[in-house]
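The complex is shown incomplete by one protein chain, all other protein chains being positioned as in the whole.
Each chain carries a letter (A, B and C) given by its place in the written order, and its residues are counted from 1.
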Amino acid sequence: MIDVLYFAWVRERIGVPRERVETSAATVADLVAELVAREDRYALAFSDLTSLRVALDQELSTFDATLAGVREVAFFPPMTGG
Amino acid sequence: MIDVLYFAWVRERIGVPRERVETSAATVADLVAELVAREDRYALAFSDLTSLRVALDQELSTFDATLAGVREVAFFPPMTGG
Amino acid sequence: MRLSIQAEPFDFGAESASFAASAAALGAGAVVTFCGIVRDNDGILTEMQIEHYPGMTEKAVASMLDQAMVRWDLVDALVIHRHGRLVKGDIIMMVATASPHRAAAFAAADYLMDYLKSRAPFWKKEHARGDAVWVDAAPQDEAALDRW
Partner (left out) sequence: MRLSIQAEPFDFGAESASFAASAAALGAGAVVTFCGIVRDNDGILTEMQIEHYPGMTEKAVASMLDQAMVRWDLVDALVIHRHGRLVKGDIIMMVATASPHRAAAFAAADYLMDYLKSRAPFWKKEHARGDAVWVDAAPQDEAALDRW
């Protein structure tokens, strides 16, 4: 089980800010593939990975990163702070 | 007649903050030569022109500049504002 | 060194003054501050909503502050960043840096702003005329990181 969080328009497209996901995905990309296969709202949210960022346990990471030992995955668009 | 002003250690070496000088010097350098010839305190203040700056009518200028039409000449060390 | 991620407004003047006073006591000769303000380019903005990622935001900003403190040997540094609802003219956030000399204070504040823009998990949404649009990241903001 892993906590998956969504922010900004990713959250809006998926419809929830966070959920617990039962997965044996080895990498972030594998997890995304599992989610996309579930429902259209995930396919919509993940249609263009170049416009998405991912954080693993609150550190920026990449889609090819391993999920081994990770408790929290977050997906969001490029940040617009400041 | 021209007003000549001195600031910082130039003022201290010459001993006055300003004076009116009767001169027919054509350039700043000519004026400096006249002053240096007057008294040791001027020679001391003007001993190294590379460490001095000059302003003509309150605009930074150079030692080869003409004094034609100039009413106020100021001599001072490199500025240390901010 | 202090950071605050908060929904409440803050007093830019009072924060600047107390930062400068404490920096002075610590031997700083130069203080730089930055504040970001909600703009309304088209005169139609009703509000801005800033979402953030609680937990990660604090970690990311603390890491930027640590980097800046070490890299420029700062005397002190501060980040305050609001989230939630803001309106035109509101102060969104501020950065302050203190150093013996001005070049380090300027560079560190500039660096913190570049990183806050593109690496701290905040997202702005602009509400105008019944529409709400997520602000796109600007390509030049990402490119700005290459300066460091």
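The working rule: contacts are C-beta pairs under 8 Å (C-beta built on N, C-alpha and C of every residue); 3 or more make two chains touch, one makes a residue touch a chain.
All values derive from a computational prediction rather than experimental measurement.
S.K.: Need the list of shown chains touched by the one chain that isn't shown.
M.R.: B, C
S.K.: Consider the whole complex, including the chain that is not shown, and state which of C:Ile5, C:Ala23 or C:Leu78 touches that chain.
M.R.: The missing chain is touched by C:Ala23.
S.K.: Give me the chain B residues in contact with the hidden chain, please.
M.R.: Residues 5, 7-9, 11, 55, 58-60, 74, 76-82 of chain B touch the chain that is not shown.
S.K.: Across the whole complex, list the residues on chain C that are touched by the chain not included here.
M.R.: Counting only chain C, the missing chain is touched by 11-18, 20, 23-25, 27-40, 89-91, 100, 102-103, 105-106, 109-110, 113, 144.
We take it that only the chains that are shown with their structure count from here on.
S.K.: Just the number, please: Cα centre separation of chain B and chain C in whole Å.
M.R.: 48
S.K.: Residues of chain C that touch two or more other chains: which are they?
M.R.: Chain C, residues with two or more chain partners: not present.
S.K.: Counting only residues that touch at least two other chains, what does the list for chain B look like?
M.R.: Not one residue in chain B touches at least two other chains.
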